[in-house]
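Here the structure comes first, spelled out in structure tokens, and everything after it is commentary.
Only one protein chain is missing from this complex, and each of the others stays in its spot.
After this line comes chain A, so read on.
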Amino acid sequence: FRTKTQNFCRNEYNLTGLCNRSSCPLANSQYATVREEKGRCYLYMKTIERAAFPRRLWERVLLSKNYEKALEEIDENLIYWPRFIRHKCKQRFTKITQYLIRIRKLTLKRQRKLVPLRRKIERREKRREEKALIAAQLDNAIEKELLERLKQDTYGDIYNFPIHAFDKALQQQDAESESESDAEKEEDDDEDMDKREFVEADDSDLSDFEDMDKLETSSEEEPEEEEEVEKKASHSKSKGKTPLKGPARRKRPYIEIEYEKETEPTTKTKAA
């Protein structure tokens, strides 16, 4: 077939691949080629004596695997043949061995498997991804999750939001004052020893509270340093009340009582 600059020959026995008078296997009655099959190279020869027998026309000779020996074999077989055919046969043989070597090397390495993209499926996937992105509403979801985590106190005491904490404290304190008053009423019915113990505990706690007060007022005067000393968090925006949660927690089981320090003693005195 023709291209812009050259004619190519489609005959499979062609030696050079070009369509010329000198390299056409049909035009020449004495011709030879080298072809390879399954990695082995063969020398094919055609002579004029067998021109009447198409089945026996091409004679096949297996060439040795050794490069030099094979070249000698070609020479041997084509001994009185024209120079052109001999030369081209050897050239072709060389090229074939080179590409066979390359094939063997490549199969040892990892081959890149080309998987064809299916256009319809690609389009479908892209569309679905867009819709999923819109449905996901990522920003909202992330914000919600972060607020959830803040509520569940996973951040500990880094963030101090007084309103939130204060409300929580109030609620908890209310619940506990109710339960406390119940407890006190029950304990009034008990023996004196218990009452005394209870009262003494109250006194000590009252004294604790006085200390607390002092601590708290002092801390309110000097918010920064005390809290930094007390707390480990480096970023805390310190407002007066919440840092005392820590030490208060350690001293008494009831956490938020210091917020209601005015009313607390009154309830105690009523009970006593």
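Rule of thumb we're sticking to: a contact is a pair of C-beta atoms (placed from the backbone, for glycine too) under 8 Å apart; a residue touches a chain by one contact, two chains touch by 3 or more; residues count from 1.
The working rule: contacts and distances are computed from a predicted model.
A.B. asks: Just to verify: the chain that's not displayed, which of "Ribosome production factor 1", "PAT complex subunit CCDC47", "Aldehyde dehydrogenase" or "Proteasome maturation protein" does UniProt list as its protein name?
C.D. replies: So the chain that does not appear here would be "Ribosome production factor 1", according to UniProt.
A.B. asks: Given the contact definition stated above, which residue among A:A52, A:I79 or A:A135 touches the chain not shown here?
C.D. replies: Here the residue in touch with the unshown chain is A:A135.
A.B. asks: Residue-wise, where is chain A in contact with the chain that is not depicted?
C.D. replies: Residues touching the hidden chain, for chain A, are 109-110, 112, 121, 125-126, 128-129, 131-133, 135-136, 138-139, 141-143, 145-147, 149-150, 155-156, 158-159, 161, 163-164, 234-235.
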